[in-house]
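Data first, discussion second: the structure below is written as structure tokens.
Omission of a single protein chain aside, the complex is shown with its protein chains in their original locations.
So, subunit A:
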Amino acid sequence: MDLQRREGRKATEPRKLSVNLEGLARVDGSARFGFGDTSALASVSGPIEVRLAAENPSAATFEVLLRPLSNVPATQSKSLAATIRAALLPSLILSQNPRTLIQLVVQSASPARMKSDDGLVAAMINASTLALLNAGSVPMKGVVCAVAVGRTNSTLLIDPGDDEAAKLGASGCFAFLFGDGVDDARCVWTNWRTSESFDEPELQKAQLLASLAAKSVWLRILRVFEGDATLVEDAMETS
């Protein structure tokens, strides 16, 4: 753990988190989330009218559309969109709005560093969660927070930066569902993979490390909304 990282980061410390509730005009909720330079923008509309073909009589249809930084969405974006959908699905209560559509659009705001950029996936998941919370129109069971983990020379690193990403032996993104407070975290999705040997204790260690970092993301999200509420309350008091 005495490895030197850029900007004096500890191995368990993510890059600087940036959170911004964008307030896009034509959607119900929107947010931008970033780990350092890696950031993503997400927007939520819904419950809105659903196409007849996608209508579900017992629950809302949850649709995730992913836009890459350049070019049109292709197979890779579709697969990533399916991943993000799977990670967020456990947090949503869709049965309360049957026959409607909840549409999540995620725009990547930084280039993917390699074929699959776990940091970017984590930023997308966090941005999506924030957009859903900002919309406040979809009932949720909890808050999904994600972080990337990588391994270099048998050291596990939280949120590998640009310089570290190239020399990772193993890497993955972990998404956690936070229910009742910061200590109630459950891993809902991961894509941990390694080019060398795979062993379970290491996966568990990586997951534990990720859950600690995800807590800091969760606390950051809570702080954003606390700040938001005090703004509204201030306005109420002055009136």
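Basically, a residue touches a chain if its C-beta (ideal position, glycine included) is under 8 Å from a C-beta of that chain, and two chains touch if they have at least 3 such contacts; residues count from 1.
Note that contacts and distances are computed from a predicted model.
K.L.:
Any idea which of "Trafficking protein particle complex subunit", "60S ribosomal protein L6E like protein", "Exosome complex exonuclease rrp4" or "NADH-ubiquinone oxidoreductase chain 4" UniProt assigns to the chain that's been left out?
P.N.:
Record says "Exosome complex exonuclease rrp4".
K.L.:
From the list A:K141, A:K167 or A:R193, pick the residue that touches the absent chain.
P.N.:
Checking the options A:K141, A:K167 or A:R193, the one contacting the hidden chain is A:K141.
K.L.:
Touching the missing chain, which residues of subunit A?
P.N.:
On the side of subunit A, residues 28-29, 45-50, 91, 93, 97-100, 133-134, 136-137, 139-143, 177-181, 184, 218, 221-222, 225-226, 228-229, 232, 235-236, 238-239 touch the unshown chain.
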